[in-house]
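In this view, the complex is presented without one of its protein chains, the others remaining in place.
Letters A and B name the chains as they come in the text, with residue numbers starting at 1 for each one.
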Amino acid sequence: MMSMAPTLAHYLVVSGLLFTIGMAVVLLRRNLIIIFMGLELMLNAANLSLVAFSRFNLSAAGLPSYDAQVLVFFIITVAAAEVAVGLAIIVAIYRSLQTTHVEDLDTLKF
Amino acid sequence: MLAAGLGVVFSRKPVNSAMCLVVAFVALAALFITLDAFFIGIIQVLVYAGAVMVLFLFIIMLLDLKSESTRKLNVPACVGGVLVVGGFVGLLVKVVASNPAFHATKPALSGPVDDVREVGMTLFTDFNMPFQIIGVLLLVATVGVVLLSKRQLE
Partner (left out) sequence: MTPQSAAWFILFTPLVTAAVILFIGKFSKPLSSTLAILGAAFTCVLSWWLFFGPDFADPVRLEWIDFGKILGPDSPAQFFVPIGLTIDALSKVMLLVVTTIATIVFTYSVGYMATEEGYSRFFAALSLFLFSMLGIVLADNFVMMFIFWELVGVSSFILIGHYFGKDSAAEACKQAFTVNRIGDFGFMLGIITFWFATGSVIFSEVESSLGVFAQAPIWLNIAVILVFCGTVGKSAQLPLHVWLPNSMEGPTPVSSLLHAATMVAAGVYMLARIFPIVLAAPIALEVIGWIGALTCFVAGLMAIQQNDIKRILAYSTISQLGYMVLGAAVGPMWGIPMFHLFTHAFFKCLLFLCAGSVIVGMHHKQDIWQMGGLAKKMPITFLAMVAGTLALIGTPFFAGAYSKDLIIEFAWTKNPFWFWMSAGAVALTAAYMTRLIVVVFFGAPRTDYARKAGESPMIMIVPLMLLSITALVAGWPIVQKQFIPIEHPEGYPGWVHPVILGFLALGVFSAIAIYRKVGTKDPIYIPAFANRLYIDDAYAWLVRWAQDGTASLLAWVDRWIIEGIGVQFTAKMTWAAGFALRFLQLGNIQAYVFFFGAGVIALIYFLFATP
């Protein structure tokens, strides 16, 4: 696979697999922090596919279309903010419940 | 990078998971560089690997998480998770294989690309408004974090 030039399909598959791994983290791990890390993985997978599209769809002047890269910039910024706020929430949860195990958060259960 | 990602999934200790994640981010940045997106690659390393992961590690150390205590394995949840994951992979392969446009190779660029300048131009002209809003968003996030971290709400 390394011998031929990577096509868009390769990048997309990698992005998809990364997204899948992120989802697997969210579904299969039971620690809140690690689930959160899985979220970040998913976001990055999206970034990768965006950049790949940006490179492969050239604009009129033969340059990559930078709209997608701007979007990636925004996504990184927002993800950073989200991590900050999310971790603050997790800390607050830990303070009140003394646990980060996701199965202990069941007060909204029927 | 994929191996690092798998590492995140299967590590026992949270710190190990965090380190695997850092490795994944760096590898991702390398991929960005191969795609001629230099600015984005550097930003990825600076922000994600630099700031976000540091924050994660701070929290892990603050909460003093040990390795995940073994509880009874929740079989239906695991099965559900595997199913979803498998389904997604299958779909992915199918969709990508079916579209012939995805199989073209990387087209050549017209010349050396000055992507920082280009990104900046696009950002400040076409996307100026979202840019300002992002600024407000960061302010709000900061205020929110400070508020959430108070011990008692006065």
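Going forward, a contact is a pair of C-beta atoms (placed from the backbone, for glycine too) under 8 Å apart; a residue touches a chain by one contact, two chains touch by 3 or more.
Computed from a prediction, not measured in an experiment: that's the story for all the values here.
Participant: One chain isn't shown here. Among A:Val26, A:Val51 or A:Val83, which residue touches it?
Facilitator: Answering carefully, the residue with contact to the hidden chain is A:Val26.
Participant: Quick one: say which of B:Phe10, B:Phe38 or B:Phe88 touches the chain that got left out.
Facilitator: With B:Phe10, B:Phe38 or B:Phe88 as choices, the missing chain is touched by B:Phe88.
Participant: Which parts of chain A are in contact with the chain that was left out?
Facilitator: Given the touch definition above, chain A has residues 23, 26-27, 30, 35, 102-103, 105-110 touching the missing chain.
Participant: Using the touch rule from the top, list residues of chain B that touch the missing partner.
Facilitator: Given the touch definition above, chain B has residues 77, 80-81, 84, 87-88, 91, 94-95, 98 touching the missing chain.
The definition used in the following text is that only the chains that are shown with their structure count from here on.
Participant: What residues on chain A touch chain B, complex-wise?
Facilitator: 5-9, 11-14, 16-25, 27-31, 33-34, 36-38, 40-41, 44, 47-48, 51-52, 54-56, 58, 61-64, 66-67, 69-70, 72-74, 76-85, 87-92, 94-95, 100-101, 103
Participant: Please give the residue numbers of chain B that touch chain A in the complex, ascending.
Facilitator: Within the complex, chain B touches chain A at residues 1-2, 5-6, 8-9, 14, 17-18, 21, 24-25, 28, 31-32, 34-37, 39-40, 43-44, 47-48, 51-52, 55-56, 59-60, 62-63, 65, 68-69, 71, 74, 77-78, 80-81, 84-85, 88-89, 92-93, 96-97, 101-107, 109-111, 113, 115, 118-119, 121-123, 126-127, 130, 134, 137-138, 141-142, 144-145, 148-149, 151.
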